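Contents: one structure, followed by commentary.
Coming up: chain A.
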Amino acid sequence: MTEEIIIAGFGGQGVLSMGKILAYSGIMQDQEVSWMPSYGPEMRGGTANVTVILSDDRISSPVLKKFDTAIILNQQSMDKFESDIKPGGTLLYDPNGITRHPERDDINIYKIPGAALAAEMGNPKTFNMIILGGFLNVKPIVKIENVKKGLEKSLPERHHKLIPLNIEAIQKGIDSVETVVAL
Partner candidate 1 sequence: MTATTEINNIISEENLVYKKTSVLLDNEMHYCPGCTHGVIHKVIAEVIEEMDIQDKTIGVSPVGCSVLAYNYLDIDWQQAAHGRAPALATATARLMPDKYVFTYQGDGDLASIGCAEIIHACNRGENIVVVFVNNAIYGMTGGQMAPTTLDGQVTATSPYGRDCGSTGAPMKISEMVSLLPGTRFVTRQSAETAGAVRKLKKAIRKGFENTREKKGLSFIEIVGTCSSGWKLSPTQSNEWMKENMFPYYPLGTLKDE
Partner candidate 2 sequence: MGDVRLMKGNEVIAEAAIRCGCDGYFGYPITPQSEIMETLMIRRPEEETGMVVLQAESEVAAINMVYGGASCGKKVMTSSSSPGISLKAEGITYLAGAELPALIVNIVRGGPGLGTIQPAQSDYFQAVKGGGHGDYKLIVLAPASVQEMNDFVDLGFELSFKYLNPAMILSDGVIGQMMEKVELADYKPRWTDEEIEKISGSWATNGKKAGSERNISTSLDLDSAKQEVFNHKLQAKYRAMEENDVRYEKFECDDAEYLFVAYGSSARICQKSVELAREKGIKVGLLRPITLFPYPTKQIQEMLGQVKGILSVEMSAGQMVEDVRLAVNGKVPVEHFGRYGGIIPTPEEVVEALEEKILGK
(Lines give C-alpha, C1' and ligand atoms only; values in the text may rest on other atoms or scores of the structure.)
Protein backbone atom coordinates (compact mmCIF):
# COMPACT_ATOMS: atom_id res chain seq x y z
CA MET A 1 0.00 0.00 0.00
CA THR A 2 1.19 3.49 -0.89
CA GLU A 3 -1.03 6.53 -0.48
CA GLU A 4 0.15 9.87 -1.85
CA ILE A 5 -1.82 12.78 -0.43
CA ILE A 6 -1.80 16.54 -0.83
CA ILE A 7 -3.49 18.64 1.86
CA ALA A 8 -3.94 22.28 0.87
CA GLY A 9 -5.66 25.32 2.31
CA PHE A 10 -4.96 28.57 4.13
CA GLY A 11 -2.21 28.96 6.68
CA GLY A 12 -3.93 28.72 10.04
CA GLN A 13 -6.38 26.00 9.03
CA GLY A 14 -4.18 23.37 10.61
CA VAL A 15 -3.12 21.88 7.29
CA LEU A 16 0.42 21.09 8.39
CA SER A 17 -0.51 19.64 11.76
CA MET A 18 -3.22 17.50 10.21
CA GLY A 19 -0.61 16.06 7.88
CA LYS A 20 1.71 15.52 10.79
CA ILE A 21 -0.86 13.59 12.78
CA LEU A 22 -1.64 11.46 9.74
CA ALA A 23 2.07 10.75 9.27
CA TYR A 24 2.53 9.91 12.94
CA SER A 25 -0.43 7.53 12.75
CA GLY A 26 1.34 5.77 9.87
CA ILE A 27 4.46 5.34 11.99
CA MET A 28 2.30 3.84 14.76
CA GLN A 29 1.31 1.09 12.36
CA ASP A 30 4.89 0.53 11.21
CA GLN A 31 4.64 2.28 7.87
CA GLU A 32 7.13 4.48 6.10
CA VAL A 33 5.99 8.10 6.00
CA SER A 34 7.04 11.45 4.61
CA TRP A 35 5.68 14.95 5.21
CA MET A 36 6.86 17.64 2.84
CA PRO A 37 5.48 21.14 3.41
CA SER A 38 5.61 24.18 1.21
CA TYR A 39 7.60 26.66 3.24
CA GLY A 40 8.70 30.25 3.16
CA PRO A 41 6.94 33.58 2.82
CA GLU A 42 4.00 32.05 1.00
CA MET A 43 3.07 30.37 4.29
CA ARG A 44 2.50 33.66 6.03
CA GLY A 45 -1.22 34.25 5.73
CA GLY A 46 -1.34 32.76 2.25
CA THR A 47 -1.78 29.20 1.15
CA ALA A 48 -0.18 26.29 2.91
CA ASN A 49 0.13 22.79 1.62
CA VAL A 50 1.79 19.57 2.60
CA THR A 51 2.44 16.34 0.74
CA VAL A 52 2.00 13.30 2.98
CA ILE A 53 2.92 9.81 1.87
CA LEU A 54 2.22 6.61 3.78
CA SER A 55 3.62 3.38 2.42
CA ASP A 56 4.44 -0.19 3.33
CA ASP A 57 7.63 0.19 1.27
CA ARG A 58 10.48 2.65 1.12
CA ILE A 59 9.17 5.98 -0.13
CA SER A 60 10.68 7.32 -3.34
CA SER A 61 10.00 10.98 -4.05
CA PRO A 62 8.61 13.11 -1.23
CA VAL A 63 7.83 15.74 -3.87
CA LEU A 64 5.07 14.80 -6.26
CA LYS A 65 3.09 16.08 -9.20
CA LYS A 66 0.29 13.50 -9.11
CA PHE A 67 -1.66 12.44 -6.03
CA ASP A 68 -3.94 9.59 -5.01
CA THR A 69 -5.89 11.97 -2.79
CA ALA A 70 -6.23 15.74 -2.56
CA ILE A 71 -7.76 17.31 0.54
CA ILE A 72 -8.72 20.82 -0.53
CA LEU A 73 -9.70 23.57 1.89
CA ASN A 74 -9.81 26.77 -0.16
CA GLN A 75 -10.45 28.00 -3.68
CA GLN A 76 -6.83 28.69 -4.63
CA SER A 77 -5.93 25.13 -3.73
CA MET A 78 -8.86 23.79 -5.73
CA ASP A 79 -7.64 25.73 -8.75
CA LYS A 80 -4.10 24.53 -8.24
CA PHE A 81 -4.52 20.86 -7.38
CA GLU A 82 -7.77 19.52 -8.92
CA SER A 83 -5.97 18.61 -12.12
CA ASP A 84 -3.13 16.89 -10.22
CA ILE A 85 -5.25 14.02 -8.92
CA LYS A 86 -4.55 10.68 -10.59
CA PRO A 87 -7.49 9.31 -12.65
CA GLY A 88 -9.53 7.16 -10.29
CA GLY A 89 -8.14 9.12 -7.35
CA THR A 90 -9.98 10.99 -4.63
CA LEU A 91 -10.82 14.61 -3.92
CA LEU A 92 -12.20 15.59 -0.53
CA TYR A 93 -13.15 19.23 0.02
CA ASP A 94 -14.91 21.60 2.33
CA PRO A 95 -17.45 23.60 0.29
CA ASN A 96 -17.09 26.56 2.68
CA GLY A 97 -15.75 29.46 0.60
CA ILE A 98 -15.62 27.42 -2.61
CA THR A 99 -17.08 29.29 -5.55
CA ARG A 100 -16.00 26.94 -8.33
CA HIS A 101 -16.73 23.34 -7.45
CA PRO A 102 -14.69 20.47 -8.89
CA GLU A 103 -15.51 19.50 -12.43
CA ARG A 104 -13.64 16.26 -13.08
CA ASP A 105 -15.62 13.10 -13.74
CA ASP A 106 -12.75 10.61 -13.61
CA ILE A 107 -12.17 10.86 -9.87
CA ASN A 108 -14.14 10.24 -6.69
CA ILE A 109 -15.33 13.46 -5.11
CA TYR A 110 -16.49 13.92 -1.53
CA LYS A 111 -17.67 16.95 0.43
CA ILE A 112 -17.36 17.57 4.13
CA PRO A 113 -18.73 20.69 5.86
CA GLY A 114 -15.72 20.97 8.16
CA ALA A 115 -16.01 24.67 9.00
CA ALA A 116 -19.73 24.36 9.77
CA LEU A 117 -19.22 21.30 11.98
CA ALA A 118 -16.35 22.97 13.85
CA ALA A 119 -18.63 25.94 14.56
CA GLU A 120 -21.26 23.49 15.73
CA MET A 121 -18.73 21.92 18.11
CA GLY A 122 -18.04 25.42 19.38
CA ASN A 123 -14.31 25.12 18.69
CA PRO A 124 -12.82 26.22 15.36
CA LYS A 125 -9.61 24.38 16.24
CA THR A 126 -11.33 21.04 15.73
CA PHE A 127 -11.63 21.88 12.01
CA ASN A 128 -8.61 19.96 10.81
CA MET A 129 -9.50 16.85 12.83
CA ILE A 130 -13.01 16.86 11.39
CA ILE A 131 -11.46 16.95 7.91
CA LEU A 132 -9.07 14.14 8.88
CA GLY A 133 -12.11 12.13 9.99
CA GLY A 134 -13.71 12.74 6.62
CA PHE A 135 -10.60 11.44 4.90
CA LEU A 136 -10.52 8.34 7.08
CA ASN A 137 -14.11 7.58 6.14
CA VAL A 138 -13.24 7.70 2.45
CA LYS A 139 -9.80 6.07 2.83
CA PRO A 140 -9.50 4.13 6.07
CA ILE A 141 -5.72 3.75 5.68
CA VAL A 142 -4.95 4.26 9.36
CA LYS A 143 -6.83 2.85 12.33
CA ILE A 144 -8.37 5.29 14.81
CA GLU A 145 -6.37 3.70 17.64
CA ASN A 146 -3.19 4.52 15.73
CA VAL A 147 -4.36 8.09 15.21
CA LYS A 148 -4.82 8.28 18.96
CA LYS A 149 -1.32 6.94 19.52
CA GLY A 150 -0.05 9.39 16.91
CA LEU A 151 -1.68 12.26 18.77
CA GLU A 152 -0.13 11.10 22.02
CA LYS A 153 3.29 11.00 20.42
CA SER A 154 3.06 14.27 18.51
CA LEU A 155 1.35 16.48 21.09
CA PRO A 156 3.30 17.75 24.07
CA GLU A 157 2.22 16.19 27.36
CA ARG A 158 0.42 19.37 28.47
CA HIS A 159 -1.95 19.12 25.50
CA HIS A 160 -2.88 15.48 26.06
CA LYS A 161 -6.11 16.53 27.73
CA LEU A 162 -7.25 17.71 24.29
CA ILE A 163 -6.96 14.23 22.75
CA PRO A 164 -10.55 13.13 23.55
CA LEU A 165 -11.89 16.30 21.87
CA ASN A 166 -9.76 15.58 18.83
CA ILE A 167 -11.00 12.00 18.64
CA GLU A 168 -14.56 13.25 18.94
CA ALA A 169 -13.94 15.65 16.05
CA ILE A 170 -12.46 12.86 13.93
CA GLN A 171 -15.52 10.71 14.64
CA LYS A 172 -17.79 13.61 13.66
CA GLY A 173 -15.86 13.90 10.40
CA ILE A 174 -16.17 10.18 9.71
CA ASP A 175 -19.94 10.46 10.10
CA SER A 176 -20.39 13.59 7.98
CA VAL A 177 -19.03 12.86 4.53
CA GLU A 178 -21.23 13.43 1.51
CA THR A 179 -20.50 11.64 -1.75
CA VAL A 180 -20.60 13.86 -4.85
CA VAL A 181 -19.15 11.55 -7.50
CA ALA A 182 -18.35 7.90 -6.91
CA LEU A 183 -16.84 5.91 -9.72
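The rule is simple: a contact is a pair of C-beta atoms (placed from the backbone, for glycine too) under 8 Å apart; a residue touches a chain by one contact, two chains touch by 3 or more; residues count from 1.
The set was built so that all candidates are chains of the complex that A comes from, given by their letters.
Source: prediction; values computed, not measured.
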Which numbered candidate, 1 or 2, lies in contact with chain A within the complex?
-> 2
Sites on chain A touched by candidate 2 in the complex = 20, 23-24, 26-27, 32-37, 39-41, 59-66, 153-154
